[in-house]
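With one protein chain held back, the other chains of the complex are shown just where they sit.
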Amino acid sequence: MSRAALLVLADGRFPAGGHAHSGGAEAAVRAGRITDAPSLEEFCRGRLHTGGAVTAALAAAAALDADPGELDRAADARTPSPALRAAARRLGRQLMRAARATWPHPELDALARRFPKGAHQPVVLGLAARAAGLGPEDAAYCSAYEGVSGPATAVVRLLSLDPFDATAVLARLAPEVDRVVQDAVDVARRAVSEGPDVLPARSAPLLETGAEAHATWPVRLFAS
Amino acid sequence: MHLDHHHDGPAAVSADAHRPDGTRRALRIGLGGPVGSGKTATVAALCRALREELSLAVVTNDIYTREDAEFLLREAVLPPERISAVETGACPHTAIRDDISANLEAVEDLEDEVGPLDLVLVESGGDNLTATFSKGLVDAQIFVIDVAGGDDIPRKGGPGVSTADLLVVNKTDLAPYVGSDLARMAADAKAQRGELPVVLQSLRSEDGVRDVADWVRARLAAWTA
Partner (left out) sequence: MTTPGGVRATARIVARGDGRGGTSLPVLEGEGPLALRRTRGSGAEARVMLVGAMSGPLGGDHFTVDARAEQGAGLRVGSAAATLALPGQDKAAARYDVRLSVADGAELHWLPEQLISAHGSDLYVGTRVDLAATARLVLREEQVLGRTGEEPGRLTSRLTVRIAGRCVLDQELACGPGAPGGWDGPAGLAGHRAVGQAVVARPEFAADPPTARMLGQDAAVMPLAGPAALVTAVAPDAQRLRRLLDEALASFV
């Protein structure tokens, strides 16, 4: 296993479409709920412990070879917002393209055939990690980290926030990312034997309603 | 370019010349250039000039709205199902160069839904002089500048001006009013671009897009040869 492969997959410049999504930050900025670095930090913390915990567990379970179809259904059930389901599938499709070009693997081909319009992104991420020779912990780290780094990058653009402040937010969240990842891997191992119902289902109400509001805007910078 | 193989499954990658079913995909031409230089107007004119002879579609990359796509829809240059808008997260140059996945997806969806297509025009959002298209996304690119943006733009160069497959200097009809020296722009462009072609156009004149349309036809002939 190559540690450097993790850096390739986790790199914010990995060309998988993430740059066009704010992870809900654009809606929260418009609602006046993110105004500065401290409110960005609380937003990211909330996202990490809800949607982040869910996607990290899904990614880890996919990396452990749990059935991707079942995981995709579990992701659907945990994503009531149709705007967020559409964004997750779009990002899954884009990640699939990048992953197949980067780490060609029959499992990725099979998933692409099964979901031509895209599986949920964390499911694809877990299989991409497998294809890259990485493990469940690596997949969970990628998922949990991009769940907070995406909004932080977006808020730098949306509020012209000092990029050093945004990066410091990510550094302060690092110990919590570690804990979320550990929990995700533990529960993913259980999901492999007990089924996806044991996966976490934590939700953040304003992320869902915010995503639905965002989807109705005629003018916006980010796709979600 | 990988001309000899195609990938298994629906999502072919990047610049493959074939679609997953083995058929040859459409030629993709990118149009980039600064804000207001006339990219969308050129796309609209190209659609009107070529739509009777070719099966074509357009992908727009707007900065923060779907305005360019909506302009094309309003002008009815193509049926709505042949126009697709990509959202770019405030960075249109990222979407056409560094991370082209959303654009590739839009192109593929157009080929699946309204294909077979001969030509896809990919329009960048207005950006700076360094914004160029990835070779993984387009087969050729047109860079559109205009005389009102300053007649020193060709001299200043930059990747768009010096390396685009075609440089279009637009709005030549405005040159006398903005004090731009067309001869100097052409000479500077020649100096920057060597043998690469330059078209000076005014879309206000009858058939103003003819030179660009002819260039597109020649690229298409080479692509399908």
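Chains here go by letter, A and B, matching the order in which they are written, and residues are numbered from 1 within each.
In this section, contacts are C-beta pairs under 8 Å (C-beta built on N, C-alpha and C of every residue); 3 or more make two chains touch, one makes a residue touch a chain.
Quick caveat: nothing in here was measured; it's all calculated off a predicted structure.
The chain that is not displayed touches the following shown chains in the complete assembly: A. Shown as candidates are A:Leu111, A:Ala144 or A:Leu207; the residue that touches the absent chain is A:Leu207.
Touching the missing chain, out of A:His19, A:Arg78, A:Arg100 or A:Arg220, is residue A:Arg78. The chain not shown here touches chain A at positions 24, 28, 31, 33-34, 39, 42-50, 53, 73-74, 76-83, 85, 176, 197, 200-209, 212-213, 215-216.
Methods note: only the chains that are shown with their structure count from here on.
Chain A and chain B have Cα centroids lying 33 Å from one another.
By the touch rule above, chain B contacts chain A in their complex via residues 7-11, 13-14, 63-66, 86-91, 94-95, 98-102, 104-105. Those residues of chain A that touch chain B in the shared complex are 13, 15-22, 90, 93-98, 100-101, 109, 112-113, 116, 154, 157-158, 218-223.
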